[in-house]
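See below for the structure under consideration.
Note that this complex is displayed minus one protein chain, with the remaining chains in position.
Let's look at chain A:
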Amino acid sequence: MSRAVLTPRVERTDPPAPPPVKPKRRRKLNRGYGFVIGALLPALVMHVVFVVSPYAQAFYLSLTDWNGVAGTANFVGLANFGRLAGDSLFLASIRNNLLLLLLMPAATIGIGLFLATMIQRGSRTGRGGVRGARFYRIVFFFPQLLSVAIVAVLWGFAYNPNNGLINGVLRAVGLGGLARSWLAEPGLALFAVMAVMIWSGVGFYLVLFSAAIDGVPKEIYEAALIDGANGWTTFWRITLPLLRDNVQVAFVYLGMAALDAFALVQIMTVGPGGPDGSTEVMGLSLYRTAFEYGKFGYASAMGVALFFGTLVFALIALRGSGGKDRTELA
């Protein structure tokens, strides 16, 4: 506090190292300090009350057997975590989240990259996109604008075995034998949910990748063309390496969505949680344990487990992002 360097941040081009502060300037600097406090305080107070403090409390609660009645939380150490390891429904939820994590981000990024490449390759100049690119980008982006709850309601209807869209289309094209009770069969339900996640996620990442591809100088693609590179080679050797950062960001976001999946499962699948817990996810277990069974300590332990799962995933996904074999635009 003593070194009151409270001037508005100055650009590098300004004269370096101003001489010791003159008394007249000092007065203004103190006002600046008041401004900083006033500007930060509302956001900071709300952040501490509604974000920082709940997160901190969750770690403590996970070590208690609290059931919601004030003053009755007993410290039980790691007992909740021991119970988690033997809780078959929670283990099923971990398995389901991991399956989503394994397949959903890869599929979404794959389709997104493929379509973004198609949009780019269709144009004569190698830039700007195929005829109708604007139309495609608008339509592909639609699901991104809908609440995940709305998407869940929509697809709950679409998967309905009797009057749903999917079986209706299958029957109409003579494939009625493939009609299924999509959300009620244990072996299918999780994949049905996953398909919805992919459906709603592709558009966003397609737009993202498309913008990144447009940012690549077209000389690079022209050079590859002159060197005789075909579409595949161009994609693997040029597009993908140059989009590495974007793909990584996409992977982190999609991975976090895969570790969530709460709203879709809670709204779409029977139970909720699916037949035999086949679509149970960690968030749903936590929600039910806390707000239906009132076991707040145990639910907090689930939250901590989910947190560490997310943390480990993020660290793995971001590992080596500063590696020296990165491809940069010259």
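Descriptive notes on the structure:
Everything below uses one rule, namely that a contact is a pair of C-beta atoms (placed from the backbone, for glycine too) under 8 Å apart; a residue touches a chain by one contact, two chains touch by 3 or more; residues count from 1.
Rule of thumb we're sticking to: contacts and distances are computed from a predicted model.
Not every chain of the complex appears here, and the one that does not is recorded in UniProt as "Carbohydrate ABC transporter permease", selected from "ATP-binding cassette domain-containing protein", "Carbohydrate ABC transporter permease", "Nitric oxide reductase NorE protein" or "Molybdopterin-dependent oxidoreductase".
For the chain left out of this panel, the touching residue among A:Val139, A:Leu178 or A:Leu225 is A:Val139.
Checked against the full complex, the candidates A:Val76, A:Leu242 or A:Met282 give a single residue touching the omitted chain, namely A:Met282. The residue from A:Ala107, A:Ala229 or A:Val304 that touches the chain not shown here is A:Val304.
In the full complex, chain A touches the hidden chain at residues 1, 3, 5-11, 14, 28, 31-36, 38-40, 42-44, 46-47, 49-55, 57-58, 61, 68, 111, 114-115, 118-119, 121-122, 130, 132, 135-150, 152-158, 162-165, 167-169, 172, 199, 202-204, 207-208, 211, 245-246, 249-250, 253, 256, 259-260, 262-263, 267, 282-283, 286-287, 290-291, 296, 299-300, 302-304, 306-307, 310, 314.
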